[in-house]
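This structure is in structure tokens; I'll ask about it shortly.
In this view, the complex is presented without one of its protein chains, the others remaining in place.
We call the chains A, B and C, going by the order they appear; numbering starts again at 1 in every chain.
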């Protein structure tokens, strides 16, 4: 596949950039933070996104979606990374839609996908329990109970947990803590009895929650995919999210680079535009090179997800690891080259540093994915 | 202990620098290489070093030495690193003298130390068998035979092997390949029957050999230290060598920096002295900082060897690891900033890159020592 | 018994009798620090401890007694520090007056200026702020534009300072101002002392990416300063400033020295070990061990630079190496700390906030002269590389 955006994706990119710059610029996130907004995202913007088809980008056409694929989803995520737009896009339109369309029963698809496509349902993925991402480390239990299951446990750092309508929860139906076998996935409505959601305030001013399941009853229909064999499906859903996050980080890195280069062209010190200082020029040029490499591997990962999702794991891990390094470099160089101004809350560059740190940790950091890559490469 | 050279060490440093610049500059190594010199070092220079007391710097006074300690030995090694003087100083005056004075019997001391001090005996340490340094990986065997032992095996990369009079060999008297217990050290005269020495041509044009022991008979008196418990002594001897190598690498790094800065002040490109280019200035300044850190940790390691040799292992590993990184950076930046000229054999900078690579690999590379450091730090 | 030993006994007895029990407990938060000044009330034991120490001159043990100091020599001052550490006595007074203005006044001030200001610093009566940076003169400090006009019997000051730490709680400010707009950049600057208790001086706190901060903007609108409050010669303030900047550089560089818990220990506590006894995350372990080795080499360098200075061998620009390397190291350390604590570190506004510390370190390589400025200094002053 040629490593270029096709015409459709190119148009989507332009449209997304225009819309986000106008309707959901960084000022929106700043405002959500400063007003302590209860939702943590702007519902009007979300509705507009749904109208433009963003929420249905991975929903099959027979479920009311436009099914444009992962490259298209990545294009949107990348542009959101430029404006740091807060929205449940990743948890719902990317991961939720992937989970249901690839692993859902007909009934589950019919119940959720049209609502996701329409922007009417928000979904969340509850996977982690400890401080570091580790999908096979599951202590949350799902015991058989009548015709269904009873869930007990605690999930940490659930993105969009407090605004979701439904949550996909990994729980242990067999095996012990770190075993790959014995994990099952459940679709749990957020209004289920015994389910408690605590929003956490995070450094990126986005939406995360701790979710406690205290004897939550679900029916057998709530199982997504196979009982005991949920880890492979979970990994596939996570890989979609990781690729989307990588695309978002790529957008953020590009924006950091551009803002910084802009600042270098403007700011004077020692009687000179600081962009004339060769030491800064070389660092900016090195950063540019890294950002270009980041763009390439993200596109490669997204194209692989479209073409052969079952073989995408290695490329997705490489992308997430590389973008973790690139985006952090971009934020660090950005703050440093903005000097004292870069340290103030008034300038935007700090928002990027914060969000990139969270995106880096989410669904496995650079070290996690490099480790995974090395294991897949068998060394 | 104050982290400065005392007056005695300061004088030694000045004297060493003067002597080496005059009598053993880099041109000497170049000449030894180009004439394919059979010894691989200059015997006249070596005799002069002995006369100045360098060979006896770690030999106790009652054995004819001057016993100035490791800081003094390091000062000499550091200055040798500036001129890349080829000599058996490290293998003999540092490691050989350490081995005999700390672990030798009275008889062994009396036999070898006065000769080492007088510059009449060269010693070598035969430790490694594989491609990476690993002192506990010993397959060379020493079987009891009559009143003594019979040695069989092969040792690789023995510094000064082909010019030594005596070699300290690690061999297994018990246990299996990677066990710490069961290793013993033997003093083996190089003219022993069954011992074959093959010189290897190495990238740094210095002296290394492969040594084969084919049923070499030694008496019980040849055991250095305890039978089966030789690893601790071996590590102590190696640590002396590692600290000396770190000092040498520090000197080489300083010299790379100085030559490079000198070249930056001289070479013109684009109508300007290239030393005016800020990007190069910042890299040179960063390198300067790293070189300063290198000097500090080497001094710390040497001082610890003098003050509390039994607690020096961690500081020595930190120094060897740090200098591996610093000296390689200095050589790499040196070649790059010398441009095309740096790639020619005619310029000296390439000799530093080569010797630093060898010094890096010898007795454990930066990764080996960082790993050892982490284990000592218990993580 | 030597003089020093009898001095030690004397100190020990006095501390024992005079240091309140509350002042022997470790500080629990920033609020426990005593900065003096007119605007802040301190607890009874805090004030008592400050007053008692000040009465001995021991808030500034090495300053001359006539200026409120203890008149101790280096050896005696060390004994005092040791004895205070022994009983875990808190420092009685934090103060930019002590750390920055005091040394400058002692070196460049007139006898009258010393008499007027030093005792009040020593007693914690007056809290000082530093007014150096301006919005359009960050790294290029000497580009400052705050205007100071000679009005005959006084000076009139107009302009703006930024990064004035704790200015909203300070009583006086020592500032760099431009007294000659015709002269070359470094030659028209004066070092002046300004009473902040006047309508012409206002402050506004700066919020940082790491959250609330001690930094303020400070505005001068027709502010007044007495003529005798210029320190050093008029238009020669840059000399005083440079002297103070070297001080500051060393203070900030020292932050990389690892007084904090070693990164390896934190990581092990957070992430555990594998069955070989290695940190469970092998790639993070690589980064941490390299950081720790660099940290050890850095600490050895701090020690060496200090010992060399004592032995008269020091090089002037080594404070730039320490500032540069120390702050970059500290940034690396906090990045690895963030890697170690994982999602726990991403919470915001909780106690012992790793994220806020992590973000705050990003300023270390900017404040007190950016890393880039330090590299310029090393390249010019130590390596003597030519200017373009």
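Basically, a contact is a pair of C-beta atoms (placed from the backbone, for glycine too) under 8 Å apart; a residue touches a chain by one contact, two chains touch by 3 or more.
For clarity, every value in this text was computed on a predicted model and none was experimentally measured.
Asker: Give the labels of the shown chains that the missing chain contacts, considering the complete complex.
Answerer: Output: missing chain touches A, B, C.
Asker: May I ask which residue of B:62, B:120, B:143 or B:345 touches the chain that does not appear here?
Answerer: In the full complex, the listed residue that touches the missing chain is B:345.
Asker: Among the options B:128, B:165, B:248 or B:292, which residue touches the chain absent from this view?
Answerer: Going through B:128, B:165, B:248 or B:292 one by one, B:128 is the residue touching the chain not shown.
Asker: Provide the residue numbers of chain C that touch the chain removed from this figure.
Answerer: Chain C touches the missing chain through residues 278, 282-283, 285-287, 289, 388.
Asker: Could I get the residues of chain B that touch the absent chain, sorted low to high?
Answerer: 128, 130-133, 156-157, 200-205, 208, 268-271, 277, 279-280, 328, 332, 335-336, 339-346, 350, 353-354, 357-358, 361, 365, 367-368, 370-371
Asker: Touching the hidden chain in the full complex, which residues of chain A are there? Just list them.
Answerer: The list for chain A reads 2-4, 261, 264-265, 272-273, 275-278, 281-282, 284-286, 288-289, 292-297, 299-300, 315, 318, 321-322, 325, 370-371, 373-375, 377-379.
To be clear about the criterion, only the chains that are shown with their structure count from here on.
Asker: Average the C-alpha coordinates of each chain, average all protein C-alpha coordinates together, and give the chain whose average is closest to the overall one.
Answerer: C
Asker: Express in whole angstrom the distance between the two chain centres, defined as the mean CA positions of chain B and chain C.
Answerer: Here chain B and chain C have centroids separated by 43 Å.
Asker: Indicate the whole-number Å distance between the mean C-alpha point of chain A and the mean C-alpha point of chain C.
Answerer: That pair's centroid distance is 41 Å.
Asker: Would you pick out the residues of chain C that each touch at least 2 other chains?
Answerer: Answer for chain C, listing residues that touch two or more other chains: 372, 375.
Asker: Going by the touch rule set out above, which residues of chain B reach two or more other chains?
Answerer: Residues 277-278, 281-282 of chain B touch two or more partner chains.
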